[in-house]
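This structure is in structure tokens; I'll ask about it shortly.
The other protein chains are all here in position, but one chain of the complex has been omitted.
Chain naming follows the written order as A and B, and within any one chain the residues start at number 1.
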Amino acid sequence: MQNWINAYSWLNIRFLLLGLGVTIFISVVAVVLSFILGSILGIIRYSKIKYVSAILGFFVDLIRNLPLLLIIFFTYFGLPNFGFKPDTILAAIIAMTVFESAMVAEIVRSGINAVDIGQMEGARSVGMSFLQALWHIILPQAYKKMIPAMISQFVSLIKDTSLATIIVVPEMMQHAQVIYGQNANYILPMFVALAVLYFIVCFTLSLIGNHIDKRLA
Amino acid sequence: MKKKFWLVSFLTIILVVLSGCGKQNSSQQSVLKNARASNTLTWGVKGDTKLFGLIDVADGQSKGFDVDMAKHITKHILGPKGKAKMVTVTSQSRTPLLKNGNVDAVIATMSITPEREKILDFSHSYFDAGQSLLVPKSSTIRSAKDLNGKTVIGVVGSNSVNNIHKVAPHAKVVELQDYAQAVNALKSKQGDALTTDNGILYGLAVENHGFEVRGGTFTKEPYGVAVNKGQDDLTKAINQAILEMQHSGEYNHLIKKWFGDVPGFDYKELYRK
Partner (left out) sequence: MINIITHYSHQLLSGFGWTLLSSVLALFFSLIIGSLFAIMEILPNKTARFVGRAYVELFRNIPLLVITMFFYLIIPLYLVKINGFTAGTIGLTLYTSAFIAETIRSGIQSVDTGQMEGARSVGMTYWQAMRYIILPQAFKIVIPPLGNQFVNLVKNSSVLAFVAGFDLMYQANSIASTTFDTINSYLVIGVLYLIITMPLSYYMRYLEKKIA
């Protein structure tokens, strides 16, 4: 019991919450960037522009099929070879963005494909250009359909930031490890705290997602 | 068929490009000159190692003997206003970060070994450690030889893992990410012993009653400050700084500060003049 009280001292809780702040910061930036980048990539891929779609599509597949942990290593240890030396937080943001953009691109691609192809032809036949049809007819429907998959992906993104502990990003998982590294008796209280805090953040996002999904559907 | 062609050609291109990056761009800029220009030395220090470099929950800064050494060396090289910037590294990340130039020098419980000297340069040794074992007090393991057939916990990227293969070829080694995981794995009986340098182990033993350091030291692990190849002026400056610290008594002061209260550790043996 004493262990639990000591483990949840204000000093430790404060440190954990500081980590949570970094976790959320990385997640928010990566969500916004990967939503934009992933959408662009997904739409380009759907548009079947000669060579461009195929080449970008291939890179998307490549990244989608690699473990995030590898992307983190490549970013942190590989980018300096190109003269760019990100610190740990920036490296985590870049790695998450690259990985999640590829995942989002796939969601967007299959979401657009799921919207009836006949609709594109219909819109074109009444004189709309490809881009007009895409923007006014296809995308609004496609994005509505994608909401659940998209939310689920972003929940995964938040959870996956925990992997960044491997390069000592000062996020929540890393901070929990620092705390139970000082006193091994704190390990169970720390894991309980981790589970609760991650759950609150992720579950809240899921609920918001469901709400939006119901409102729009 | 066309798709396959694309696939194969791209894979080849990517591999060629990336493996090209694998080769170090040994830019021969002087790290020391840059440090003097910016009045800052960037150090790689540990964040998971008691007594040497351990992140303090109160302010998120790493603290320990290595960290203090880094600060003092910086002052000796850059003058009293010189700034020391700390980057937390792990045993796994310290070498790539140094080679890539993310940090100027690494002072992170790093033993000087012939393998490492092939790709990095080291200062003179600033601390003499030796590998030892942390075991439960009830353990039957008395020395490194008893490890044959047992499971030994180590940390990825540490020299101790390689040494174990030499002293106890039939020991099974599991490598974990850092000392926080390693000591908890030992408590969870994921291994029969935790091995690394004695200084680190004494630090772990302080907090974890029921465990003790055993078997003496069965290797010599002289810790050095690591710098990139071709940075001889920096290496010289660091050596000079360490010598000055030893003469002035700063070194002994730091030894006493960090190792003075560690049970079972005769800190006066570490004194240097």
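Criterion: a residue touches a chain if its C-beta (ideal position, glycine included) is under 8 Å from a C-beta of that chain, and two chains touch if they have at least 3 such contacts.
Please read these numbers as outputs of a predicted model, since none were measured by experiment.
S.K.: Please pick, from B:H170, B:K189 or B:H209, the residue that touches the omitted chain in the full complex.
M.R.: Missing-chain contact among the listed residues: B:K189.
S.K.: Which listed residue, A:I112, A:A133 or A:L194, touches the chain dropped from view?
M.R.: A:L194
S.K.: With respect to the chain omitted from the figure, which of B:S62, B:N163 or B:Q177 is a touching residue?
M.R.: B:Q177
S.K.: For the chain that's not shown, point to the residue among A:S53, A:N113, A:Q141 or A:N183 touching it.
M.R.: Answering carefully, the residue with contact to the hidden chain is A:N113.
S.K.: List the residues of chain A that touch the chain left out of this view.
M.R.: 61-62, 64-70, 73-74, 77-78, 81, 110, 113-114, 155, 159-160, 162-163, 165-166, 173, 187-188, 191, 194-195, 198-199, 202-203, 206
S.K.: Could you pull out which residues of chain B are in touch with the chain that's been left out?
M.R.: Residues touching the hidden chain, for chain B, are 11, 15, 18-19, 21-22, 91-92, 95-96, 99, 116, 119, 156-157, 162, 174-177, 181, 184-185, 187-190.
The criterion applied here is as follows: only the chains that are shown with their structure count from here on.
S.K.: Centre to centre, by mean C-alpha position, how many angstrom separate chain A and chain B?
M.R.: From the centre of chain A to the centre of chain B is 33 Å.
S.K.: Where on chain B is chain A touching in the complex?
M.R.: 6-7, 10, 14, 18, 21-22, 24-25, 47-48, 54-55, 57-58, 60, 87-90, 92-93, 96-97, 100-102, 177-181, 183-184, 187, 207-208
S.K.: Where on chain A is chain B touching in the complex?
M.R.: Residues 11-12, 15, 18, 54-55, 58, 62, 76-78, 80-82, 85, 87-88, 165-168, 170, 177-184, 187 of chain A touch chain B in their complex.
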